[in-house]
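Structure record follows, encoded as structure tokens.
Removed: one protein chain of the complex. Kept in place: all other protein chains.
This part shows chain A:
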Amino acid sequence: MRLSKLVGPLAAAAIAMGLASGAMAQQKTVKIGAVFPLSGNAASAGVHAKAAIEVALDIINNAHPEFGNFPLAKNAGLAGLGGAKVEVVFADNQGSPATGQNQALRLITEEKVVALTGAYQSGITLTASAIAEKYGIPFVNGESVASNLTERGFKWFFRTTPIATDFAQVYYDFFTEMKASGAKTDNIAVVHDTTEYGVSVANTLAATFKEKGHPIAQDVAYTTNATDVQSQVLQLKDKKPDVVIMISYTSDAILFAKTMQALDYKPPMLLADDSGYSDPSFIKAAGKISQGVFNRSSWSVGPAGSPTAIIAKLYKEKSGDEMDDTAARQMQAFFVLADAIDRAGSTEPAKIQAALKATDLKPEQLMIGYKGVKFDDKGQNILASGLIIQLQDGENYVAVFPKANAEKPPVMPYKGW
């Protein structure tokens, strides 16, 4: 009968061991939440963001010696947390700021994520990050450019991408150089939607150019997901600006390209502010009728065998599409977050926050063409930068400005179709 006396304690011990190993197993994964538009009109962007993060997860969680000294690649998992694996819980913001906010709340309270990334549209990043701020969870954004996101005095919000003020400067420099080489760039029109992104970028451009004594001549605003843009194109055709700057999501970007062709309107210079014009599905749907469009980018594939080239290959295998600037910036933000968690050696939000504040990544540690990643007090990366690219010879963007990074000289005027 001594055996029966032993059963109780043995069972308790077994349960305790089970619990302990369970707890240990739990420590082996780091849960991060990702809010993206996985359905709705921006789903194309969201699906590409998801693919980019999944590639990053593969690089972080598995051993990838071919990456050389690229952070987090060499060994499997996060070395700082004893090889812990990173898990990402994706949530769909459906293209709505309210849904994005609810999903951020769910990820924090139900899924217990230790950090968040997302949420593509600036207007949704705005609401989702407010929840992270309230709960004291780090939110790292890699792609939303509305200036006000880092002007809210938030302590838990970090942004790696260059923002409107950064590339307003790049655009200005670019125009100045083009003017020196004989192009007309005095009369500038800005076409933008009325989302957080569109309005914020348009306002920043207007303010920057005005400051430099070169005010924007024409402002054409429209409601996003337009069914028709003929009247806007005709307004441009009427005023004949030298340069048209397009700030549009993919759906409207395609519609504008098609309408410009139908109404036979070609501005001498067309400059797109990323987003829609970087979406691979824009290039497939309207690339042939948008030849010579300028765009901004921080991504470049780089020489064969380089980490960026390997990433581009992995991404293509995963998504079926070429890596674009938006997906690359999202991926970079995710690497920055994972790197901070690795250095923090902890999943405690406050320690991750401290590690993010101490981030100081050099260009060679990045997969994107920033001068580094280092956050100011507002959480904005002060070393973010970008260049001007142009859609030349079919379906590829090539770097054309600044000269030091240019693969090819810029071609003028805008060719269209």
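The rule is short, and it goes like this: a contact is a pair of C-beta atoms (placed from the backbone, for glycine too) under 8 Å apart; a residue touches a chain by one contact, two chains touch by 3 or more; residues count from 1.
In this text, contacts and distances are computed from a predicted model.
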From "Polysaccharide deacetylase family protein", "Glucans biosynthesis glucosyltransferase H", "XdhC/CoxI family protein" or "Branched-chain amino acid ABC transporter permease", the hidden chain's UniProt protein name: "Branched-chain amino acid ABC transporter permease"
From A:Ser96, A:Gln261 or A:Ser346, residue that would touch the chain that is not displayed: A:Gln261
Hidden-chain contact residue, picked from the options A:Ser281, A:Asn295, A:Thr308 or A:Gln332: A:Ser281
Chain not shown: contacting residue from A:Gly46, A:Gly118, A:Gly292 or A:Pro307: A:Gly46
Hidden partner chain, touching residue among A:Thr208, A:Thr250 or A:Thr347: A:Thr250
Touch list for chain A against the chain that is not drawn: 38-41, 43-44, 46-47, 194, 220-223, 225-232, 234-235, 237-238, 250-251, 254-255, 258, 261-264, 279-282, 284-286, 288-289, 321, 417
